[in-house]
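Every protein chain except one is present and positioned as in the full complex.
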Amino acid sequence: MPSGPSPIITLTTDFGLADHYVAAMKGAVLRHCPGARLVDVTHGIARHDILGGSIMVERAIDVFEPGTIHLAVIDPGVGTDRRILVARIRNQLLICPDNGVITWAWRRQGPAQVHELTWRPAATSATFHGRDILAPVAGMLAAGRDLAAFTRVMDDPILLPIAPAAALNEGRIIHIDHFGNAMTNIPLDLLRQSPAAKVAIGGRMIGPIRTTYAQAPIGQPLALIGSSGMVEIAVREASAAQELDLRIGDAVELA
Amino acid sequence: MPSGPSPIITLTTDFGLADHYVAAMKGAVLRHCPGARLVDVTHGIARHDILGGSIMVERAIDVFEPGTIHLAVIDPGVGTDRRILVARIRNQLLICPDNGVITWAWRRQGPAQVHELTWRPAATSATFHGRDILAPVAGMLAAGRDLAAFTRVMDDPILLPIAPAAALNEGRIIHIDHFGNAMTNIPLDLLRQSPAAKVAIGGRMIGPIRTTYAQAPIGQPLALIGSSGMVEIAVREASAAQELDLRIGDAVELA
Partner (left out) sequence: MPSGPSPIITLTTDFGLADHYVAAMKGAVLRHCPGARLVDVTHGIARHDILGGSIMVERAIDVFEPGTIHLAVIDPGVGTDRRILVARIRNQLLICPDNGVITWAWRRQGPAQVHELTWRPAATSATFHGRDILAPVAGMLAAGRDLAAFTRVMDDPILLPIAPAAALNEGRIIHIDHFGNAMTNIPLDLLRQSPAAKVAIGGRMIGPIRTTYAQAPIGQPLALIGSSGMVEIAVREASAAQELDLRIGDAVELA
């Protein structure tokens, strides 16, 4: 096996799986760090959906160990002068364009120490900085190169206007998963202040917070604390998004 | 590279690839066994399709070496008191909910020595035992921890009412693949007793068992022994499922 360091490097993109783009990034990482252990988070982020990428990479930071490096490339501004960030969060590194992808990790896993990438390769394409810039930097950092050699400190990353709910009237749907379960921005902490609160959505009463899917009859909706520690709206053994016609941004009422 | 053991751990789920769920399981495995070699079987099992997951993980057990650990998480009962199994089959381990996912491996690769998982983490979500229980157990077993420390022996796993055909009138379609080829439950062994048998489906004659796709004209159906060692219905260079309107459960006539 390759000698030398072998950090985990995760990848989150909107590239899809039909092209060679993800492999091109992996090749660039492995060139600099042959022992890197690569883990795909998802490449199914909707085209240019910065919020979606932001939430997925925060979930990855939540589950991986100190020392992990996360590459998150949702990059509609590729080829412009938008900055590229390297952020240290929970002793992990997040490498991403400065377009808001950092937001959910910043809000949920912060504080973050943020750096602007100053390194650029001798030649770069105008359309694929993931392969030409972000992945090589991930590989070099994984191989043990010093962050300060590539970056300068900054403190004003672009953040999306989305945050964990701090009051009962701030609930929103922020993600809909493969099963049609709707994740909200309502953290368990907030609920602890109002343990008897009932959840409604679009005027439809869902009910109190349950502890498992099995507490609702099959085909009926329920609210519970999802695996992310946030309130989740589900329909037992069906798609809540479809049955309740839910969309990202919908208000979630708590009372 | 990480020192220590490095078993292969495969993953079969109905999670899809649009979320972070698969990566969350991989993070949990790697926390306990940094050298684990992770191989995805598929995450495209239809939601809650226990039979489909059962067949895919049996195919994985068929191809991997002794010492491999298979995680199969199709788990509509997550959060209820359904048991979790660790089964030893062909010197490999299968970790899965006790809901029938073990069935096809039990029937085709058995006998299995089955254990009920008794270990639980200090805290677990109600909705994602794959990340919170099954993957950590896979990681700990991969790292060399003793199975007996986590489990107790049992002998009554839930099995689906499906089995390899033992007589010519028991043929059924059990899986339809990406190419539209239909895998049946008719093993090569059974055919050896009736080598001249012809295959029909829904009253439509397909013909005798061929040895390669090329023995049928383009666009025409044929039956042959597929890569799983079972009779397969195909249409040369087209989708048999679509051309012949095949569905899982359809009877396959042999005479």
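Odds and ends about this structure:
Chains here go by letter, A and B, matching the order in which they are written, and residues are numbered from 1 within each.
Criterion: a contact is a pair of C-beta atoms (placed from the backbone, for glycine too) under 8 Å apart; a residue touches a chain by one contact, two chains touch by 3 or more.
Note that the structure is predicted; figures quoted are calculated from it, not measured.
Contact with the omitted chain, checked across A:Thr127, A:Asn169, A:Thr211 or A:Gln242, is made by A:Thr127. Listed residues B:His20, B:His43 or B:Arg108: the one in touch with the omitted chain is B:His43. One chain of the complex is left out; on chain A, the residues touching it are 1-2, 15-24, 26-28, 30-31, 34, 38, 47-48, 76-80, 125-128, 131-132. In the full complex, chain B touches the hidden chain at residues 1-4, 6, 8, 10, 12, 17, 35, 37, 39-44, 56, 59-60, 63-65, 177-179, 211-214, 224-227, 232, 237.
In this text, only the chains that are shown with their structure count from here on.
Work out the mean CA point of chain A and of chain B, and you get 31 Å between them.
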